[in-house]
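For reference, the structure I am asking about is given below.
Only one protein chain is missing; all other protein chains are in place.
Entry: subunit A
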Amino acid sequence: MELNLNRVDYIQVGVTSQKTMRLLPAQGRKTTQKVAIADHDGILTCFGIKKGEAVPVFKTLPGQKIIRMDLGGAVGSPQEKIFVCSGSQVRGFTKKGKQFLTFEANLTENINAMHVSGADLFVCASYIYNHYCDCKDQNYYLSGDKINDITCVSSENLTRLSPVLACQDRVLRVLQGSELAYDIEVPGPPSVLELYNKTRGDELLYGTTDGKIGLVQIGEHSASSKWEIDNDKKKGGILCIDTYDIIGDGVNDVLVGRDDGTLEVYGFDSSNEPTLRFDHVLSESVTSIQGGCVGKESYDEVLAATYTGWVTGLTTEPQKAEAGPGDEVRMSKETQSKVEALRAELEQLQVKVLQGREQYQQTSQSSTAVSAVPTFSINDKFTLCQDDASYCLTLEVQTAIDNLLLQSDVPIDLLDVDKNSAVVSFSECDSEQPNGNFLLATYRCQANTTRLELKVRSIEGQYGTLQAYVTPRLQPKTCQVRQYQIKPLSLHQRTHSIDQDRPMNRLSLVGQFSFAEIHSWVVFCLPEVPEKTPAGESITFYFHNTFLGTQLEANYCKGEGHFRSDNISTISILSDVLSKEATKRKINLNISYDINDDSVSHTLRMIHPKLEFQLVLARKVQLIDALKELQIHEGNSDFLIPEYRNILDESASLLEEYKKQPAHLERLYGMITDLFIDKFKFKGQNVKTKVSSLLEILDNYDLNSLLDFFCEA
C-alpha cells in the first residue's frame, strides 16, 4: 500500500528538546486535536489549527528551559493534563492553560526524563530514578549509567505498574519498587521508549542513539525480543517514536523521528514484520513525533517537531492542484494573509533590531560597558560508528551556521561526508610546539545550513581533544567552542559479554589507589564508561574493538585492577596511559603482565579475513578499468575467464564497497605494525628497525609468512 503524505508547516517556537510535543485528545464532536509544545525558552504553547492557520489556545510566560513533556489525568478519564519539567521542577497545566501543580522534586540534578500515569509521577535525573505518588516519595533507584528515558508498562500479566529505564550502557532496566527486577540487553544505547499500545500493554518500543529500533515484550521476570530493525543505511539516531494507524489498515504503524531529520513510517506486513512504508527528510533533527488529526477534520497526519521549534505536519490531505496558470493567483487567500502578516511583523522587528544595534554600537564608546552576548544553543553528538570504526560528529544550531573551525591536538583524519554542502579547507598547521595543532580545518557553510555532519577517524593510542568552534550567522557575531575527547582506546565500544575462550593477555595493577581513582583512569582511557563511580566494591566492564573485533575486560576495585585482552596492543596502550596517569597523581603502581604468545597469532588470524578481503578487493578494483576497456574493444566479455567476467559483472558493487572503506588497508597495516612492535616491547626488544621488512611481507601478504615473521623476529 502506498502512502502519500504532504508536508505542511504550522508554526515555529523556540528550540525544543526530545519528547516535548504532544497532541491533546480530541474533545467532544470535534475531531481535530490541539497541539501542546514546550521549548527551551520555558514557554508552553498550546494551539489548534483553523483554516490552515495556527490559533493559540494559551501560552505560558518564559522561564527555565523545558526538557520533557507528558500528558496525564485521572485513570479512566481523558489524558489531557499537561505536565512539563524544567530544572528539578514539575508543573502541571490544564488544557485551558491553568497551572494546577508545582512540584519541586528536590533532586540535586536536573530532571531529564519524566513519565506521568494517573497519580504516579516518575522522574529521572542523570543516574537517579524517583517515583512519587500524589507528590509523596515512594521509590528510589540509582542506575549504573545515565538514564535517557523512562516509561511504565502495565498489563494483565503484570501485577503492578513496572517502570522501565533506558540506560546509556545498552540496557533497559525493569524496576520493581526500588529494586531492579531484571535488565534487557539492547543492541545500542537506548534513547527513547514508547509503549506499542498506548493505553495498556506490555509491548515496549525502543530506539537507540545509533539508529536501531526494536520491540520487546516485558514480562514479570523476563522479557522477550519481538523484532529489531537494523540501521543499514546509516541514518541518524532515534529521538522519538510513536504509534498510530496512519496507513489505515487497522494495525498501529510505528512513526519514527531521527536526529538527521529523517521521519519514517513503518507498517506491518502479513507476517507481522515491520517494513518501511514512507520516509521524508527534514533539514533538522526531529525531536517529537505523534500521529493524529490536526490540520483538517477526517484527514490523519503525522505531526513532528524539530530542534529549531518547527511544528510540521505530514498530512494525508491531498495538496491542492499544483498546475494552473499564474503563480501569484494560485496562492490561497489563507497563505496570502499569512505572508502579509509575517511581512508586517518582520518590518516591525527590523525597526526594533535596528534600534538595538544602534544601542549596542553606542556602548562600544563607553569604557565601562561590557559586551555579553547570551549563548546560543548547540545540539551536538559525537559517537563512534560501529560499521567503519570512525567517529561521527553532528552539530546543530538553531540558526544558520556561518562557519566552523575544527582543531585537534591529536593526529586524526577528517573524512568527507556526501551530505555536506559546506566548503572545507584545510589549513597548514604546525604540529610542533608551541601550538601543537594536528588538524586545523574550516567549513564555510552555504546559506541555511543549520546542521553539519562530519566524520573523524582516530588512531588508538593517540589521545587528546578535538575542538569545534561554531559561528552562526547571527549579529552580534559570536562563536562557541565544543570539546570532544579522543580517548586512548577510542575505537572500543561497550558490550554485554565477551568470548572467554580466546587466548588472553593480562595486565594487573596493584597500588594505593581508591576505587574512584582507578575508575577515573578507566573513564579517561575508554569511551562509554559512566563518569560516576559505580556502586559496590568492584566492577567489570566489557568492550570490543569495533575495527578489529578484539575484546577487553576491565575488572577493578580499590587498590587492584585487572585488564584482559586478546590484543596485545590494547594492553600496551592501557599500561602506558595508566602508568602515566598514576605518576601524575604520584601513586606508586605495581604493574605486572601476563603475556600469552598465542594471542598474537590469534589476533593476526582475526585480522586475516579482513586483510585478505581488502587485498582482493583492491586488486579487483584495480582491474575493473582495464577489463572494461577490453570489453569495449572486443564488443563482449565472453572471451574472458569466469573470474574476470565476475569482476566485470560485480564492478558496481565492488566500487561501492571500495569507496565505503577509504584507507582501510592502511589502517590494518598500521595496526599490524603496532602489534608487532608491542609484542616485542613486552619482551624488552626494540624492533622498530624491522618494521620495513614487515611492510615488505605485508605487500606480498600471506598469513603463514606473516605468522612466521612474528615468531622469528
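Remarks
The definition used in the following text is that a contact is a pair of C-beta atoms (placed from the backbone, for glycine too) under 8 Å apart; a residue touches a chain by one contact, two chains touch by 3 or more; residues count from 1.
Following the convention adopted for this analysis, contacts and distances are computed from a predicted model.
Per the UniProt record, the absent chain's protein name among "fructose-2,6-bisphosphate 2-phosphatase", "S1 motif domain-containing protein", "RNA polymerase II transcription factor B subunit 3" or "Bardet-Biedl syndrome 2 protein homolog" is "Bardet-Biedl syndrome 2 protein homolog".
Summary of contacts with the chain left out: across A:R7, A:H608 or A:R645, the touching residue is A:R7.
From the options A:F426, A:Y593, A:F613 or A:F639, the residue with contact to the unseen chain in the full assembly is A:F426. Among A:Y299, A:Y360 or A:Y701, only A:Y360 touches the chain that is left out of the view. Contact with the omitted chain, checked across A:S77, A:Q475 or A:Q622, is made by A:Q475. For subunit A, the residues touching the chain absent from view are 7-9, 12, 308-309, 319, 322-323, 325-327, 331-332, 335, 338-339, 342-343, 345-346, 349-350, 352-353, 356-357, 359-360, 363-376, 398-400, 403, 405, 407, 409, 416, 418, 420-429, 433-437, 440-442, 444, 448, 469, 471, 473-482, 628-629, 632.
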